[in-house]
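Note that this is a trimmed complex: some chains were dropped, and none of the rest were shifted.
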Amino acid sequence: MDFIYYSDLLGTMVFAISGAMAANRNNIDIFGATFTGFVTAIGGGSLRDIFLNIRPVWVEDGNYLIAIFIGVFISIIANKQLDKWARTLSLFDAIGIGFFTVVGVQKSLSYGSSDIAAIMLGMFSASMGGVIRDVLMNVTPLILRKEIYATACLSGAMLFVVLNNFHVDNGTNAFLSAALVFLIRILSVKFNLSLPTVNPTEKKDA
Amino acid sequence: MDFIYYSDLLGTMVFAISGAMAANRNNIDIFGATFTGFVTAIGGGSLRDIFLNIRPVWVEDGNYLIAIFIGVFISIIANKQLDKWARTLSLFDAIGIGFFTVVGVQKSLSYGSSDIAAIMLGMFSASMGGVIRDVLMNVTPLILRKEIYATACLSGAMLFVVLNNFHVDNGTNAFLSAALVFLIRILSVKFNLSLPTVNPTEKKDA
């Protein structure tokens, strides 16, 4: 219980760092960086909660906002160092999206969503913060680029629901599903994998 | 009752096709196409439900997501054919927005919104999915272009509320209001009608 709570806070902080760093790279002022860090960190989970018609957790529990401010603060004082650690951060990010996916699916199911909606909402929890960050930074949202990111979350969310229906123990299931997200994400970055498009005509650099 | 439910599913599927086709045209991968189809299909109705503070229907009823996946699948396997059927699809779209407008107004009124808010929310139900699609595709939202689209929905929504206050039978009212949306939309496409702007200075091609 405590482990999940503190992981959630840590994941929130990592997402806030990623949002604030994107703002810093775009030469946005420190307020804008805080705002971008905030929406990146709470965007996915809040959207899930809004669809479930429950109140997002950060509205009542101030610790989430404190975690976000710490993340933004880190991104400001350690801005140059973090750029060097980009590789390590992307590792943390891969762990984070695995974790958020699983938490998102569990929460959706426990609030009475259908299996298929829980899969969507789990994927949303982990990836929509980044989408909002990209829209704010005026770049094509990650989710629409030919990179395997939300697909990794989707796979993990599907695995969780399937194993859950086979009554696999919750802890084991959470670990396996988060690990799948992590693996797909890390391997797709390492081997530069991507999904196919429907119009195969644009291959100009063949 | 069943007729409305299946029409709603069909309309959802048509909107998913329109979203996924826009993504395919932009050479977005199949995951992104699914995502775009999804937000186009559920965007308007979900926004209405969020404003009404109720849970969007697709969260509990998995059939809506299945309809969306079928729509996305159709857009992928029949991508080239659909481009030829653009005219037929815009006809379906005009029927669809009429239907969604009327359903949106009815639902809003039944959940205690004011008449004027029901008009806005009915219009939102039918047109906001397309707005979100356009924002994702990075084009000027349909609703802000000089085309009569949301205005058609608005007219139908107003008619429904007026007839409703004159106690016109619900079925007759729904049919007349949806028909008005359909007619305005189809005629504005056929005769290339548009609304005036406030700054009349840009008429350079006179």
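Things worth noting here:
Read from first to last, the chains carry the letters A and B; within each, the first residue is number 1.
Just so we're on the same page, a contact is a pair of C-beta atoms (placed from the backbone, for glycine too) under 8 Å apart; a residue touches a chain by one contact, two chains touch by 3 or more.
Keep in mind it's a predicted model, so treat the numbers as computed, not measured.
Displayed in place are 2 chains, all sharing one sequence; the entire complex defined by the structure file totals 3 copies.
In this section, only the chains that are shown with their structure count from here on.
In this assembly, the C-alpha centroid of chain A lies 30 Å from the C-alpha centroid of chain B.
On the side of chain B, the complex with chain A involves touching residues 23-25, 27-33, 35-36, 38, 46, 50, 53-56, 58-62, 65-66, 75-76, 79, 135-136, 138.
Interface of chain A with chain B (complex): residues 50-53, 108, 112-117, 120-121, 135, 140-141, 143-146, 150-151, 154, 194-199, 202.
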